[in-house]
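Left out: one protein chain. Kept in place: all the others.
First chain written, first letter: the chains are A, B and C, and each begins at residue 1.
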Amino acid sequence: MRPINLTDYEALAKRRLTPLAWAFYSTGSDDEVTLRANVSAFARLRLRLHTLVDVSVSDLTTTLLKAPVSMPIGVAPTAGHCLAHPEGECATARAAGEAGTLMIAATEATRRLEDIAQAATGPLWFQLYVYRTRALAESLVRRAEEAGYRALVLTVDAPVWSRRERTLRCPDDWPADLPAANIADQSELDYPTSLTWRDLAWLRSLTALPLVLKGLLTAEDARLAVEHGVEAIAVSNHGGRQLDGAPAAIEALPEVAAAVEGRCEVYLDGGIRRGADVLKALALGARAVFVGRPVLYGLAVDGAEGARHILEILRDELALAMTLTGTPTLAAIGPNLVRPA
Amino acid sequence: MRPINLTDYEALAKRRLTPLAWAFYSTGSDDEVTLRANVSAFARLRLRLHTLVDVSVSDLTTTLLKAPVSMPIGVAPTAGHCLAHPEGECATARAAGEAGTLMIAATEATRRLEDIAQAATGPLWFQLYVYRTRALAESLVRRAEEAGYRALVLTVDAPVWSRRERTLRCPDDWPADLPAANIADQSELDYPTSLTWRDLAWLRSLTALPLVLKGLLTAEDARLAVEHGVEAIAVSNHGGRQLDGAPAAIEALPEVAAAVEGRCEVYLDGGIRRGADVLKALALGARAVFVGRPVLYGLAVDGAEGARHILEILRDELALAMTLTGTPTLAAIGPNLVRPA
Amino acid sequence: MRPINLTDYEALAKRRLTPLAWAFYSTGSDDEVTLRANVSAFARLRLRLHTLVDVSVSDLTTTLLKAPVSMPIGVAPTAGHCLAHPEGECATARAAGEAGTLMIAATEATRRLEDIAQAATGPLWFQLYVYRTRALAESLVRRAEEAGYRALVLTVDAPVWSRRERTLRCPDDWPADLPAANIADQSELDYPTSLTWRDLAWLRSLTALPLVLKGLLTAEDARLAVEHGVEAIAVSNHGGRQLDGAPAAIEALPEVAAAVEGRCEVYLDGGIRRGADVLKALALGARAVFVGRPVLYGLAVDGAEGARHILEILRDELALAMTLTGTPTLAAIGPNLVRPA
Partner (left out) sequence: MRPINLTDYEALAKRRLTPLAWAFYSTGSDDEVTLRANVSAFARLRLRLHTLVDVSVSDLTTTLLKAPVSMPIGVAPTAGHCLAHPEGECATARAAGEAGTLMIAATEATRRLEDIAQAATGPLWFQLYVYRTRALAESLVRRAEEAGYRALVLTVDAPVWSRRERTLRCPDDWPADLPAANIADQSELDYPTSLTWRDLAWLRSLTALPLVLKGLLTAEDARLAVEHGVEAIAVSNHGGRQLDGAPAAIEALPEVAAAVEGRCEVYLDGGIRRGADVLKALALGARAVFVGRPVLYGLAVDGAEGARHILEILRDELALAMTLTGTPTLAAIGPNLVRPA
């Protein structure tokens, strides 16, 4: 049957993907408590709808670090899109552009960042990992800048890799013909480097691109990020793939938003499966959300068209939820829209 | 086996109805979180019964906007009764009258509102949707007034239609011979109109009938409703069929009742399956409750007789619960009757 | 296998009893929410054990309205013991006496109250229902007094009978040869009478026996009971067989105990399945607990011996729990023994 929501796509993708690809995409770390909490925590929030409001004009457009987008929903950085479709990240970038929104391309993409940039029609940001050799990071930043990426998204929750047991249990190896396309020496992948707040100065020295810190979950870290002048924070637990036991993204959002007090942009990723989830995140202080696994599942089912459909479904659902709650514009969305169940 | 409670009727109806009819009646929107919460939220409330009270005289009679009814339980507006039984809304109206209570006939009824009025023996209210053309609404109001309907129930939670996925997945089409009988141009059905608080004046200008707003869930909206002089508010989330993620009706009732402070009548619909549920709603501030799906299931199982039986079961259960809690009259019911589990 | 706990007995009894007897004993009213809550609410309480206390001398003896008993656990009044065993209530009374505790015989016993008294070796109380004719109540009270019953236990939560659906669904009729042995005119059984606080004076005028009110669940009613001079209150929801939605017995106990302030004895029945449950009830203010269904299941499995075994299991479990919590005497048990999970 034709998929009509993100869960349909997930079920279809599970059938199409190789066991390794399914394990790699779907796994969380350890007991997957945080993976499940990301989704289930949204269900504990209720939307306090308002009626008899003029909802004839609905407007989802916004800007993300000044880049105009058609909706407050972007594509989160995820690795290995070629596991889902031969065109890999290039197809995803095209899908994002067609949906009028931006994509964050991952360092560990299976297509070269330059090729992704060439395929893209919308704005791109570059997610950066720093590995063993800083020269690699510098090279990646320069390449991203030259290829037209408009921001750096530094992932800060992976000083080491966690254990993702579904992947460990999968007998298959990563396909040899699908290397991390942006990294010449694949052994670098084994050595994420622990950066500190002080290292942000080094990163700033390399580029004038705005900086997004991805993976913050506490008020303390949010305040530090603001003090260090970052342009945006992405509240994220790495899709439940790093520290199992970390708070669900939507659980952590309120304390981060309260600490930031509007001094930088705040995003959220993790657990978004419905437009109403997006609305809850916006109500609790996010400027936008990013979506990871569902886009991959769309890609697996129907290539760029599937990924685009995922984004369009979310857009339609968000627009519907905004209309039904009497908040047809993003400016109308506020914290009183949400209450605990 | 002979059905003895509302759940029995639901199981029987599922077997009797066509797949389309079952999908149409039973569906909620999206993940049906609100649909389930409507029912389950009642189970989290306990009834603090009082003993050694004189319960020899039990009285369930009340008035709803001055219309005397035999009990604080009416028939909620629902569409398409002819899917359940050939006599459709006419049978339901007869059932309500036999049970001594009132029915709210829906704009999207499959029998003409004049025919329903003719079949009815009890008081009728008319549920109004405003579609693309206001002339249609004006015509419906005039017809309802002439046919003897005593109040207008304006549904305010449907500026657009939500997605009800069980219906979308049902391969069958709506039977061509069962049109919305009150609407000449069926294409109107696709275009509910977004009304605003200001439009209430237009509606008032059409008729002197009292006005009920159905679909409010917050204190803010309740205060606005009172300020706009409405005669009653029906706390409702459209049976979990509009915004998925909206609060359960019984969750929203306390804040609405507190905001209204007795300045208009307050009703509730959504999730009522037992007389004890009715009692909990009355204790938390509702003057009456309205019942939707269960009446349709009664209609499907046994026509007017089944719908009447549903209402009688609820009446008996409510009377029993009132006796067992030591509140044999509606006046005796107060907030101290309820506590969280 | 030899049963080692109360749950084992329940499973065995289910196999031995006729479908009608099982339905009659095991049913609650309506959706059985309160029936289940009676048991599950105990699991939400934790016991704060104290160590390195002298527990060499353990003492479970107490008095119930001055009657000495070997433990704070008695037999709750339940109807129809002959459904479980030919000797019926006579066997139960013998079991209670052998366990050194008291039994509350029910008005609706299937053995005559005089026969029960003759079989008993321990103290007996008489549970009283008042039906249509007060003369019947007067006769029952006189007979109980003459037969040596030491207290009246007036059930106050049954002004009418609730609906117990498992019984309604059972195709079998109550065996014609098992009438309520204490009532000449069986049609009386259909008409429980609604008593009021004022009627207690009438009851007092019939007898000097101490009076226990069974079925109170609120602080308000507890205060009224004390003001009316009753000797004891049994916190009870009739084993989940009257008002479905009533609080679990252990949920209601704290407010009743706080309102009574020691001015009369307080008991609890409903949901006791383990000695630790007894201890939790004592910690929250009960002087003793009464056990209904488990005793019937013991009776069904092994007659008087089975009923006695049930009481001995509970005694052993309670003694063990008291030792392990460092409260080897009833006097040592206090509210700080319990905390929420």
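Note that in this section a residue touches a chain if its C-beta (ideal position, glycine included) is under 8 Å from a C-beta of that chain, and two chains touch if they have at least 3 such contacts.
Computed from a prediction, not measured in an experiment: that's the story for all the values here.
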Displayed chains contacting the withheld chain
A, C
Selected residue (touches chain absent from view) among C:Ala43, C:Ala67 or C:Ala219:
C:Ala43
Which of C:Ala252, C:Ala276 or C:Leu311 contacts the chain that the document leaves out
C:Ala276
Which one, A:Asp221, A:Asp302 or A:Glu317, makes contact with the chain that was left out?
A:Asp221
Subunit A, residues in touch with the chain not shown (by the definition above)
30-31, 33, 37, 156-157, 159-160, 162-163, 165, 168-169, 194-197, 199-200, 213, 215-218, 220-221, 224, 242-247, 251
For the chain that got dropped from the picture, name the residues of subunit C it touches.
1, 4-5, 43, 45-56, 274, 276, 280, 317, 320-321, 323-325, 336, 339, 341
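In this section, only the chains that are shown with their structure count from here on.
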Name the graph shape formed by the protein chains and their touching pairs; answer line, ring, star, complete or other.
line
So subunit A and subunit B are the same sequence; what rotation in degrees superposes their CA atoms, nearest 5?
90
Where centres are the averaged C-alpha coordinates, which chain has the largest centre distance to subunit C?
A
Geometric centre distance via CA averages, subunit B-subunit A, whole Å:
42
Which residues belonging to subunit A are in contact with no fewer than two other chains?
none
